[in-house]
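One protein chain is absent from this view; the other protein chains keep their places.
Naming follows writing order (A and B), and every chain is counted from residue 1.
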Amino acid sequence: MGLKKEEKYIYKYEACWSDGNNPLLCLNTGDWRTSRPVINNEICNGCGICMTFCPPQCISIKDDYFLINLGFCKGCGICAKECPKKAITMTQEGDYADDCKI
Amino acid sequence: MAEKLNKLPKVTEYFCDEDQFSPGNACCPGCIMELNLRLVSKIMGKDSILLGTPGCSAPTIHGQNDRAWHKHSYYACVMTGVASSATGLARYYKKAGIDATIVCHTGDGCAQDIGIQTISGAAERNENIIYICYDNEGYMNTGVQRSSATPYGAATSTTPVGLKSIGKTTNSKNMPMIMAMHDIPYVATATLSHLEDYAKKLTKAKEMVKQGFVYLHVFCPCTVGWKVKPDSSITVCRAAVQSNYFPLWEVGNGAYRITQPVAKPKPINEMLKLIGKFNHLKDQEISVLQQQSDNRFSILQALCSIRA
Partner (left out) sequence: MTARSKNIKVITGNTAAAYAVLRCRPDVVSAYPITPQSELVEQLAKFHADGLLDCEYVAVEGENSAQNVACAAVMAGGRAFTATSSYGLVYMYDTMLQTSGYRAPLVMVNVNREPPGIHAVYSGQQDMICTRDSGWIQIVVENCQEILDTIIMSYRLAEDYDIQLPVMVNYDGYYLSFLAESVDIPEQEDVDRFLAPLKEQPQRMKLVAGAGTGCGSHGIGMGFVEYRKKHMAAMERSKELWDKIDQDFKNEFGRGYGGQIESYRCDDADIVLVATGSAVGTARTVIDAKREQGIKVGLVKLRFFRPFPVEKLCHILKGKKAIGVLDRSICFGWNCGPVFQEVCALTRHIGIMPMLSFIDGLANMDITKEHISGMVDEIYKASQNKPYQELTWLP
């Protein structure tokens, strides 16, 4: 009668608690991308507008340039559309098929 | 080049923390609700507590089993109980002498429909909480159904366009104005094309919440539900502001102010044509929307002139 008291449990909490100090959940959203943003550093004037509007906030400053983290860029194209200098072009992801090392 | 990178957009000056969210989360490509969350995270700071509810922000705010999508503390609520759960937290922390910024982040469906009673109640009690409603004009998470924020004429899955239907046949609720009429310390509208304006309002919200209830209404197009190209959501926001369809204003302690006045408002059609859910509208219906938008704007102008 009743439940066994000594159960082997996977989680340490009694109820649905999560801990932000554990490694965060993360999707490889870069895999969703069908077009890839490419920044032309010659034209870029460093205004940072692309960086602020990027929904996953995956554009960062690297040395003197902006760098897009392709691991998480979903390819929405907002950066290219908002860039006042039109320094970003969206290119077909298929064009990079050769880069894939399978 | 180092020199040119020094002049980053001003919005970054308002950041008091890093973005606490995981780099890869489940929002659709081009969904600026994600941008909204990250901005809120940066400006409210790591120590703020987020409250979420079922909706598109739920998969981003609430974790899975013992793992989380971000480093904020958060509390998951039922759709009917966001502002009241926030009340519970705020009141306990007050009693215990703990300082905490409590930020509710829900969609319009929760804020204006099923949860409006608790928001109104919490506002009337003037609880010390910040309520951010991202307005994507519908229940997006359940498959783009109409909500009370869905405007006249919009096609959604429960107001479909058909031989005998032009989409939704009634107007949306003017939710920010409803909240303003609660006479709470601070109400503002914001959108993500005007990040600096929004950042200022978030910063102000953080200050004003010490006096009581703060409500921010954020225009937040949904690329999937509105049939907007993923790269165009910011453009749509801008067009909404420039046509006075979604004016940016704030009211603090009774003083109304338009924060981004538009010198020459564009016709609303400029915005509508960017959005697929309005594609079927004819001139007559567009003029109804234009009329409604003008009416709302003139009420706002009248309120702004009271103390000007």
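Methods note: a contact is a pair of C-beta atoms (placed from the backbone, for glycine too) under 8 Å apart; a residue touches a chain by one contact, two chains touch by 3 or more.
Keep in mind that this is a model prediction, so the values were computed, not measured.
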Given B:Ser57, B:Thr118 or B:Gln292, the one touching the chain that is not displayed: B:Thr118
Option touching the unshown chain, where B:Lys10, B:Lys94 or B:Lys273 are the choices: B:Lys94
Hidden partner chain, residues of subunit A it touches: 1-3, 5, 7, 9-11, 13-21
Missing-chain contacts mapped onto subunit B: 46-49, 62-68, 71-78, 80-81, 83-89, 91-96, 98-101, 117-118, 120-121, 124-125
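Throughout what follows, only the chains that are shown with their structure count from here on.
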Complex contacts: residues of subunit A adjacent to subunit B: 11-13, 16-30, 32-33, 45-49, 51-58, 61, 64-65, 69, 71-72, 74-78, 80-82, 90
Footprint of subunit A on subunit B - complex, ascending: 1-2, 4-5, 7-9, 11-12, 19-32, 34-35, 38, 62-73, 76, 192, 195, 223, 229-235
